[in-house]
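Got a structure for you, questions after.
FYI, not all chains are in this one, though none of them got moved.
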Amino acid sequence: MRPSGRRPDELRPVTLERGVARYAEGSCLVSFGNTKVLCTASLEERGPPWLRGSGRGWVTAEYAMLPRATHERTRREVTSGRPSGRTQEIQRLIGRSLRAVVNLAALGERQVTIDCDVLQADGGTRTASITGAWIALHECFAWMRERSIISVDPMKDHVAAISCGIHAGTPVLDLDYVEDSAAETDANFVITGSGGIVEVQGTAEGKPFTDDELLALLRLAKAGVSELVAKQKAVLAG
Amino acid sequence: MRPSGRRPDELRPVTLERGVARYAEGSCLVSFGNTKVLCTASLEERGPPWLRGSGRGWVTAEYAMLPRATHERTRREVTSGRPSGRTQEIQRLIGRSLRAVVNLAALGERQVTIDCDVLQADGGTRTASITGAWIALHECFAWMRERSIISVDPMKDHVAAISCGIHAGTPVLDLDYVEDSAAETDANFVITGSGGIVEVQGTAEGKPFTDDELLALLRLAKAGVSELVAKQKAVLAG
Amino acid sequence: MRPSGRRPDELRPVTLERGVARYAEGSCLVSFGNTKVLCTASLEERGPPWLRGSGRGWVTAEYAMLPRATHERTRREVTSGRPSGRTQEIQRLIGRSLRAVVNLAALGERQVTIDCDVLQADGGTRTASITGAWIALHECFAWMRERSIISVDPMKDHVAAISCGIHAGTPVLDLDYVEDSAAETDANFVITGSGGIVEVQGTAEGKPFTDDELLALLRLAKAGVSELVAKQKAVLAG
């Protein structure tokens, strides 16, 4: 039995609310249970220097947590003068995940920055961020097409992410903070709408895991991402 | 005529929503029109080192804006490795304003940190922050009394803040971003529930202002703060 | 009775010595009693990037204290790697105050940097800085006109600054360190030669202050600045 009472393959309630930031070209407030992330997409008409003259654009991401998103207050990273290794790892992951489904040539020499700011953190903030960021980016591309800034939609596919782990010996989907703290193995999967794997990151927190356990986690994740992609489609249809 | 169509002495619609952050000891989502600030109060059982042994506590504040709170995306301060002068000025102002109405001895050797994170910025973020922070701090003190951490309420009075300015020659209340950018004079007032002035900061952006203009702004601010304090009372009563 | 034996509306002895820095385009050693600040003006033929092509120039200021300007030695700010919030607040105030009386178009696309370095600190360093900086800037403009770099004097008016406060219940002018530490309310006023207010910053250190007290402080400040402007005129005439 999971602490939350969920079945092993059961996601937390997931909501995706779009259009929540008045000034951004795209935005989404995503929640995976008590984890809440505000994702905004900001278009900049100038791409990064290393793509100048290439005709291709860039999608990048930044990630942060409000100090009291967490159970105990966390010091702001500006206080130590630099983003932590964890923050950098996550924002590079979000950026890579989104770029995997974007046609950067169709974007032209522009940059879209996705900001994922965690308002409340109960585990799975990076996977919620990727899932919500996709909506914000989609909105941004729609905004650009409406204004004829681009003619072709650069978005090639959906992408979403989910965590899995081995908790009390059982592979389970979408760990909340309590489960995450106690999991023997923790894995994050980023998967496209058509089922391709963009990223897998699995870590044994306690004892090493087996090939079979890795496969069980992969199966859980693929089912979980299917549900998330269905929700992304629903919110766009809505 | 003001750009927003408001009368010179008219506040924007103000809302104060309490209890919005699941893990914080107190919280308030405040909006002054399109300006939205999430205020949380975090209790720490240890005061700052310089008060050790004094029997007195401390209330401090931190302030930040989400990158896309603004019309154009703003770089995160962590990128430059330090809070800007403006940020430091604002967070010191919020802290001073709150301490002016708190009995620090009644708090005991503890620290409450108020985080004011601007989710959307349309002018007046510092005055909205102070007004909402008071609610978050009030909630935190209530939380502490419920748990018998303190026996006496350390809160001595209300405090709220409002901006005024001279726009197109006319003294007006509660400037939004468009007015603020065009104002000849910009002033912020922090005033208690009983009408005492805690802080006045007036700056001529264009030509210097007169004694009479300063008085006109003060009168507008006092009326504005009365309305804000009435709203604080309503939300507590609610 | 004030600790220094001065009357409530009495300035400390003020001296303004110009031409004290051999290499600077303008300079002034200002003293307000035991507070001594060396102000230099440095002309740079290139304005800040954001004014490029505008035809307008810029006046900016930097402020620092020597480590042993104070009663106890203060750590150099370079040790912590950044100017403190207080330093940034003061240098922005000095810059704003000077720009309020300068015709930036007449200056052309050039920048003048005023450095205010406190050699000895006994309260009122920011107001002494503004008052002395005006002389250094005036000298710099004279230096430029002698060399036909500019044809019109960009200086539109005098500007000077003074602190006031409520000390032992009485409004008093030009607080020294001892009074400043004990004042219930502390206010700084920046006022032009023609009596316009450029900046007012009033803070209740203890209990909030009333409208009448604010007015009393304003009256003291206006009289004090008149004296300071008279001294500026005397030193130019001399």
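Labels for the chains are A, B and C, by order of writing; each one numbers its residues from 1.
Just so it is clear, contacts are C-beta pairs under 8 Å (C-beta built on N, C-alpha and C of every residue); 3 or more make two chains touch, one makes a residue touch a chain.
If you're wondering where the values come from, they're calculated on a predicted model, not measured in any experiment.
Counting every copy of the one repeated chain, the full complex in this structure comes to 6, with 3 of them shown.
The rule is simple: only the chains that are shown with their structure count from here on.
Chain contacts in this assembly form an open path, with each chain touching only its neighbours along a single line.
Looking at which positions face the partner, chain B and chain C present mostly the same ones, since more than half of the interface numbers are shared. The centroid of the Cα atoms in chain A and the matching centroid in chain C are 51 Å apart. One simple way to say how far apart two chains are is to compare their mean CA positions; for chain A and chain B this gives 33 Å. Work out the mean CA point of chain B and of chain C, and you get 29 Å between them.
Counting partner chains per residue, chain A shows two or more touched chains at no residue at all. For chain C in complex with chain B, the residues that touch the partner chain are 82-85, 88-89, 92, 96, 100, 191-192, 194, 196-204, 207-211, 214-215, 218, 222. Of all residues in chain B, only 21-24, 27, 34, 38, 40, 42, 44, 62, 64, 66-71, 73, 76-78, 81-83, 113, 115, 117, 119-120 touch chain A in the complex they form.
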